[in-house]
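Rest of the complex left out; these chains stay put.
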Amino acid sequence: MQTHKAKRVEITIEAVMEQRLTAALERAEVTGFTVLPVMGGSGRSGRWSREGQVTRAAGMVVVVCIIRPERLDALLEAAFGLLERHIGVVCVTDCEVLRANRF
Amino acid sequence: MNILELAAQNLISPAILFFVLGLSAAFARSDLSVPEAVAKGLSLYLLLAIGFKGGVSVSAHGVDAGLILTIIAGVVLSFLLPLIAFALLRVMSTLSVIDAAAVAAHYGSISIVTFVAASSVLTTAGIAFEGYMVAVAAAMEAPAILSALWLVARAGGGRSDEAVDSGLMREILLNGSIVLLVGAFAIGVITGEQGMAKIEAFIVAPFLGILCLFLLDMGLVAGRGLRQTRGLLRPGLILFGVVMPLSGATLGMAAALLIGLSTGGVMLMMVLAASASYIAVPAAMRVALPEANPAVYLTLALGVTFPFNLVLGIPIYLALAQTVTGGS
């Protein structure tokens, strides 16, 4: 089938920053994203897990955006402004999508 | 009853023992765990029940002049305590300004579960208290955060000038716990004894049992936190985690006596001042002071001060409150 080149950006970020990130994405005119839950993880700030977490402060989420290649830089700038001071990981992959008019 | 008897009786209450079970299971690396959604459901229940009960009690006894005064005292304490905590930390620990300020914010704010546990000790002991203390608890959640950010700004650190965006202030003031606590309190005031009669079987009867299950989870979380951060808590910090609640309780007692609260009210004011937040403040700190290390403040609040207050603090504060008020 006919597919079109796009970029898949995956941003792992603290749950408390989710609203601010998605607001920044909307300001950068990113048209769509999907938020996935995270059960736990490990990084420079140590190991954590969602089980029995009583505080909102400790969780993370993954925000996935699929965008046209030419819009990547605007998205990364928007995300980076927020992520600079915060923990989190940004990972960009080449991908192909159906129905390119949606992105 | 003297303080030792009280402590002993507190120690062998199911609630404390389930907390200890959770702590032990976490230390032994058992995979026992309470699903996040269930833990959140239990805490919604506790907030709803404690708020509603407080409101019904206010609707029954009327609001005496103390309400406004006590809220003001609580807010002042919440602003003040972080300054004391910060000063103590600069002396007792080697934490950076930002880490110390973040910790300080937690101790100015309050732990609602400690409040719930204390009020259930009062209820079991048949000691009355002002129903509006839950409103005071809600009022004390946020001010400490501002003090802590001011401490950081004064030291020129952490870009805190831009830290408190309007979004953050709204998030702090309208965080879920405060809204549910205050909302349930208001509903209790409005519906009164008649409302209580309708939902008593849900709100009152299973309360202590649900608190046990919730404290089991708190023990698990606190224990896992302590285990993962061993080495991080130097003796000075641990000492702070015990000295600070005692200092807070002393100030809380003074304020409560000035206002003239009942024995139960004095004790709860001590508990509020002595306890450290582990819900609203950590979230605010992640947004406003992301450079502060969450392992430090969460472990201190949840792993040291919370168990101390639960096991030893509550009977101590109660005994002191009874002594100073001459209450039975």
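Miscellaneous remarks
A and B are the chain letters, set down in written order, and residue numbers restart from 1 in every chain.
One rule holds for everything that comes next: a residue touches a chain if its C-beta (ideal position, glycine included) is under 8 Å from a C-beta of that chain, and two chains touch if they have at least 3 such contacts.
Note that the coordinates shown come from a computational prediction; the quantities given were computed from them, not determined experimentally.
The complete complex stored in this file has its protein chains present as A x3, B x3.
Just so it is clear, only the chains that are shown with their structure count from here on.
Chain A and chain B, compared by their mean Cα positions, are separated by 34 Å. Listing the residues of chain B that touch chain A in their complex gives 33-36, 39-40, 43, 159, 167, 217-218, 220-221, 224, 228-229, 278-279, 282-283, 285-287, 290-291, 293-295, 298, 302.
Contacts from chain A toward chain B in the complex involve residues 14, 16-17, 19-20, 45-47, 49-58, 85-87.
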